[in-house]
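Let's turn to chain A:
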Amino acid sequence: MNLPKIHSITKKILVGALGAFLSFFLLFHASANLLILRHDGGEWYNAFCHFMGTYYIVKLLEIGLFAALLLHAVLAIWLAVTNKMARPKGYHKPQRSKTHTGSKLQMWTGILIFACLLMHFTDFYFVKIGWVKGKYMAKTEAVVALKTTQPNAANHAEQHGEYSAKGTWLTNFDKEDKAILEAAGLEVEPDFYHQAREKFKVLHIVISYLIFFTVVWFHLRHGFPAIFQTFGLNNHKYSRAIELLGQLFTWGVCLMFAVVVVGVYFGL
Partner candidate 1 sequence: MLDPKIPSGPLAEKWTQYKASQKLVNPANKRKLNIIVVGTGLAGASAAASLGALGFNVDIFCIQDSPRRAHSIAAQGGINAAKNYQNDGDSVERLFRDTVKGGDYRAREANVYRLAEVSGAIIDQCVAQGVPFARDYGGLLDNRSFGGAQVSRTFYAKGQTGQQLLLGAYGALSREIARGRVTLHTRREMMDLVVMDGRARGIIVRNLVTGDLERYAAHAVVLATGGYGNLYYLSTNAMNSNGSAAWVCHRKGAAFANPCYVQIHPTCIPVHGDYQSKLTLMSESLRNDGRIWVPKKKEDAEAIRVGKLKANDIAEDDRDYYLERRYPAFGNLVPRDVASRAAKERCDAGYGVGTGYAVYLDFADAIRRMGKEAIEEKYGNLFQMYQKITDENPYETPMMIYPAIHYTMGGLWVDYELQTTIPGLFAAGEANFSDHGANRLGASALMQGLADGYFVLPYTLQNYLADQISVAKPSVTAPEFDEAEAAVRQRMDRFMEIGKALGKGQTTSLHTVDDFHKRLGKIMWEYCGMARNSESLTTAKRLVKELEDDFWKSVFVPGNANEMNPELEKACRLEDYFELAQLVIDDAQHREESCGGHFRTEHQTADGETLRDDEHFMYVAVWEYQGHGQPETMEKEPLVYEHIKIANRNYK
Partner candidate 2 sequence: MNFTLHIWRQECAQAKGHFETYKIENISPDCSFLEMLDILNEQLISGAPHDTQPSTPNAPIAHPVCFDNDCREGICGMCGLYINGRPHGNDDGITTCQLHMRKFKDGDDIWIEPWRAKAFPVIRDLVVDRSAFDKIIQAGGYISTTTGGVPDANTIPIPKHDADMAMDAASCIGCGACVAACKNASAMLFVGAKVTHLALLPQGQVEAADRVHKMVAKMDELGFGSCTNTYACEAECPKGIKRQSIARLNRQWIGSLLGRDGR
């Protein structure tokens, strides 16, 4: 097989660039998640999810995101394999140099993140593409419009659903409701607000998510400041600032995620 000649640094820069893209996604995701903590019946959070699920540019970005994730992993593994090959015979005594532990774990935390993502997708993303069942919602105006043609279905919706704070959404349908409403031609979409609130009431799910965030913390703790190094932005003047920014970012993202999960569990 004739692979294109990509120099080690270029590969590394690509891994870094993709990592940066993924990091910003995480920041975005974590900030948006804070909306779950609003007791608004999913008014805002679901509006956000609706936008994310329907706007075509976002849909394109979504494909990009998955591609980035995959490419990030493939390149990193490629590098890791060549790196292993650079030392065919290892040392007898384990290394005792004073180094960052993060980067040595990067490969493993990366793999763990994939495993955790599977769990996360089962909980949420797969609901969207219909692989698993969850909570659903519909636009109130669509239900109202339905009243004339399919009054039964509309009534069902009003009886089984809950209005969000401003009444934009009828939410918290389960999969039976979804079947009835869809049969009536109503457009139903996932209700991630209630989905999250339901999931994060379960202790073992909360714990597994906290583990997930810890793994992400380790991955970001090394990865995020390393991006600056790889892009050549680190120098003697900024190295402390970069280190600080890295800490801030890593803790920020992970704490935001964690606050939502723990907050919901404790009824916030």
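Throughout what follows, contacts are C-beta pairs under 8 Å (C-beta built on N, C-alpha and C of every residue); 3 or more make two chains touch, one makes a residue touch a chain; residues count from 1.
These made the cut because all candidates are chains of the complex that A comes from, given by their letters.
Source: prediction; values computed, not measured.
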{"item": "Candidate touching chain A in this complex, from 1 or 2", "value": "2"}
{"item": "Candidate 2 contact footprint on chain A (complex, rising order)", "value": "7-13, 79, 82-100, 103-104, 106, 222, 226, 228-236, 239"}
